[in-house]
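A single protein chain has been removed from this complex, and every other one stays in its place.
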Amino acid sequence: QSTAYPGVGRPATLKEVAAWDIDVRPDFKGLPAGSGSVAQGQDLWEAKCAHCHGVFGESNEVFSPLIGGTTNDDIKTGNVANLKRADFPGRTTIMKVATVSTLWDYINRAMPWTAPKSLKPDEVYAVTAYLLSLADVVPENFVLSDKNMAEVQKRMPNRNGMTTQHAMWAGKEFNGTAKPDTANVACMKDCIPEAKVASMLPDYARNAHGNLADQNRLVGQQHGANTAVPENK
Amino acid sequence: QSTAYPGVGRPATLKEVAAWDIDVRPDFKGLPAGSGSVAQGQDLWEAKCAHCHGVFGESNEVFSPLIGGTTNDDIKTGNVANLKRADFPGRTTIMKVATVSTLWDYINRAMPWTAPKSLKPDEVYAVTAYLLSLADVVPENFVLSDKNMAEVQKRMPNRNGMTTQHAMWAGKEFNGTAKPDTANVACMKDCIPEAKVASMLPDYARNAHGNLADQNRLVGQQHGANTAVPENK
Amino acid sequence: PMALGQGNPVPTEGGDPNILNLPEHATGLGQGVAANNGYGIPSKFESNVQRRQSPGLTQTTQASVSFAPLQSLFGIVTPSGLHFERHHQGWWDIDPSKHRFMINGMVKTPKVFTMDEIMRLPSVSRFHFIECGANTAVEWGNVAVPTVQYTHGMVSCSEFTGVPLITLLEIAGADFKNAKFILAEGGDGSSMTRTIPMSLILSGEVLVAYGQNGEMLRPENGYPLRLIVPGIQGVSWVKYLRRIEVGDMPYAAKDEAVHYMDLMPDGQHRQYTNIQECKSVVTTPSGGQVLLDKGFYNITGLAWSGRGKVKKVDVSVDGGRNWRQARLETPVLSKALTRFNIDWVWDGKPAIIQSRATDETGFVQPTYKHLRAARGTRSIYHNNAIQSWLVQENGEVKNVQVS
Partner (left out) sequence: PMALGQGNPVPTEGGDPNILNLPEHATGLGQGVAANNGYGIPSKFESNVQRRQSPGLTQTTQASVSFAPLQSLFGIVTPSGLHFERHHQGWWDIDPSKHRFMINGMVKTPKVFTMDEIMRLPSVSRFHFIECGANTAVEWGNVAVPTVQYTHGMVSCSEFTGVPLITLLEIAGADFKNAKFILAEGGDGSSMTRTIPMSLILSGEVLVAYGQNGEMLRPENGYPLRLIVPGIQGVSWVKYLRRIEVGDMPYAAKDEAVHYMDLMPDGQHRQYTNIQECKSVVTTPSGGQVLLDKGFYNITGLAWSGRGKVKKVDVSVDGGRNWRQARLETPVLSKALTRFNIDWVWDGKPAIIQSRATDETGFVQPTYKHLRAARGTRSIYHNNAIQSWLVQENGEVKNVQVS
């Protein structure tokens, strides 16, 4: 413990740490005692959450859907099958999240969006239980608590869906690989045959981002294209 | 002439160069033909200049005085004697300027302050003549013109007052010296006897620059001193 | 039609009226010093240079993004007023005299600091880029947006001033032997949390910063305190930083267990992907601009790498067939934007402009082909592919992808 900086900082009190140390880890360190039922959760959800997320967590009006896209088979395998399908439209929260602690922690710290940190622990258990029940992770008569979170974790649909075997973590903590997964070379001459345009915006989208003439400086080596009028080809 | 940048820039026309190339050098290159008398200058001065600079160029209400502090002896020697006196209060324009072209050029490009470039060449000759007459550089019946500027230059009170023998010009054009005129050394230990405070602001000036508490950020390793109240010593 | 001719021809009266007729500003008295309460603002003629939302991208403005106008920026410093924004629960202007910073977890003594106290500690000032992990996300599959503001505008670069986090951890007596991760937590509604590897902190690079481009952080960027994690995606640069917890396992916070993970074709997500790999983009000419004329142009752009310094940038004007090495502006700094420039004489024919950066580890920025071969098209994050701009015969520049 460094004493090189006299006069700077003071010990935090227990009360202070308790007020701010709210995180819950995947091993449930930090999870407060408490419980809440699916039914209680449904009431809370309808009062405090549904107008943004939809009654079944299906709405994408203010954010992407929370629930949908998982099956009972996923709950068995721990891998959400739809994540393999390139044609599956959208990815819900429950399709992606591997750790139930994440849901609890996040709802506890950040939801409802306009009144974060207003829920009591029992209420967080309850809405979490309700959300999980919508995805059939827990039955409709379930009471979620600190005691059974570890059991619920074992039913998370995408619990086996994560890998840390990649080169994109700046440290060795996960024993990932060090070698990047792309390996372009800095070729300088005749590197490819003629380049062909494979994708560009259709004409009808010309003005979809507003008039680009107004999104460029008045002077410069190039000016902005006037996209309010059709292109002069 | 570089042709490496096709499409960039075009030749300036004679008219364009004439419109902007207004500078007058110490060798009078750039000086347009024309003339103006001290009397004409006095009228112009009183109409367009005096309310800022004073009737005799003596005012320091909007700027430092233009005229004053030179003698007939200075006109002979070309060195303004008062510049040697540490106790002489203030330095006027005429005490400092060595080159009459400077006055003509500057009045022509920048005065009157609120309507720069509004004077015709003859008018610039006239007010310059008037200013010079105030300092007895020219007599009161003088008519200044492009023909006699070189003669007037020979009477400028501080015409010999300049030196380029220093190390503070970033080039060799003036054959100045390369060696700086101060030569501190980076001594690290016991460099001087005890340091004594030789100058500091008097207590009555404490709040002369406004309350310094309001001139520092609200947080920081130091805050601003509340100079609205006397110091708590 | 073809691009225009001489941009500034001589009018028939024998001269440009902008030269022959002296303007008001050459013949009048201007404004005084310290206008606008002593804090200057840009010219009124610069009002097109704004950070902007991408229409239709998000459903709210508080869980949203604004993109920096890269097409109009110079050098490597991003003006703080144009720095890209990414908020999850809106931004706040927090009273710094009431802001506190806490360290807890695997430390001898949990500690509390005021801003006054943090600003007393040994500070460092360093230039670093910050890039959102989702920058260029919409282009994984196809061209989706018209300009570099929308394709690449979630990157910015500032000079940050603050205290190395390691200094603060030392004061608290962190258990450097057993601790492997820290959790960084924000003080706003979202209380953003992110896991940071202890190895990065030990390098001294991670800062608890209050300064940005010479002044305090802007409210939108985390005033009064923000974690600076050079090379790492922006979501880890926790704003309104209120707490650091020292721990021994990752935290699986919402924005590392639901978002900011990269979906692979096999349905697995790469989790804890935090590095921003080497990337570059030409900013002018770029999509949505019009070249007014044939002739000489200065192709310019930005390059960066989360693994260190940019070593070189090559530019192609034929869609990647042939390349020339661009000039890098100095200073070239580690984990900072690097500005490149290269000459180009446009002959009026269609051209496809690309840039390709190589960093000091030897990593070469991938093509879309490389990237999709490794990761498919659905991973959302970390799209660092080579960008292509098509200069058409009519002078208009289009965002394209090439095969």
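Per-chain residue numbering starts at 1, and chain names A, B and C are given in the order in which the chains are listed.
Following the convention adopted for this analysis, a contact is a pair of C-beta atoms (placed from the backbone, for glycine too) under 8 Å apart; a residue touches a chain by one contact, two chains touch by 3 or more.
Owing to the predicted nature of the structure, the values given are computational and were not obtained by experimental measurement.
S.K.: Which chains here touch the chain that is missing from view?
M.R.: When the entire complex is considered, the left-out chain reaches A, B, C.
S.K.: If I consider the whole complex, including the chain that's not displayed, which of C:Phe129, C:Tyr272 or C:Tyr297 touches that chain?
M.R.: Selected residue, touching the omitted chain: C:Tyr297.
S.K.: Using the touch definition from the top, which of C:Gly105, C:Gly187, C:Gly247 or C:Pro366 touches the missing chain?
M.R.: Answering carefully, the residue with contact to the hidden chain is C:Gly187.
S.K.: Which chain B residues would touch the chain omitted from the figure, given the whole complex?
M.R.: 1-2, 4-5, 7-12, 16-17, 20-23, 25-27, 60-63, 79-81, 83-84, 86, 91, 93, 96-99, 101-102, 105-106, 109-110, 113, 116-117, 158, 161-174, 180-201, 205-206, 208-210, 212, 214-218, 220-225, 227, 231-233
S.K.: Could you please point out the chain C residues that touch the chain left off the display?
M.R.: The list for chain C reads 7-8, 16, 18-19, 23, 25-35, 37-47, 49-53, 60-62, 64-66, 72-83, 85, 87, 89-100, 102, 112-114, 116-117, 119-127, 159-161, 187-189, 191, 210-211, 213-216, 218-220, 223-224, 240, 292, 295-298, 300, 329-331, 333, 339, 341, 343.
S.K.: Suppose we count only contacts with the excluded chain; which residues of chain A make the list?
M.R.: Residues 4-8, 10, 13-16, 19-20, 113-118, 217-221, 223 of chain A touch the chain that is not shown.
Here is the rule we use: only the chains that are shown with their structure count from here on.
S.K.: Roughly how many whole angstrom separate the Cα centroids of chain B and chain C?
M.R.: 46
S.K.: Could you state the distance in Å from the CA-based centre of chain A to that of chain C?
M.R.: Chain A and chain C have C-alpha centres separated by 22 Å.
S.K.: Return the residues of chain A touching two or more other chains; collapse runs of consecutive numbers into ranges.
M.R.: Not one residue of chain A touches more than one other chain, so the list is empty.
S.K.: Name the residues of chain C that each touch 2 or more other chains.
M.R.: Touching at least two other chains: 120.
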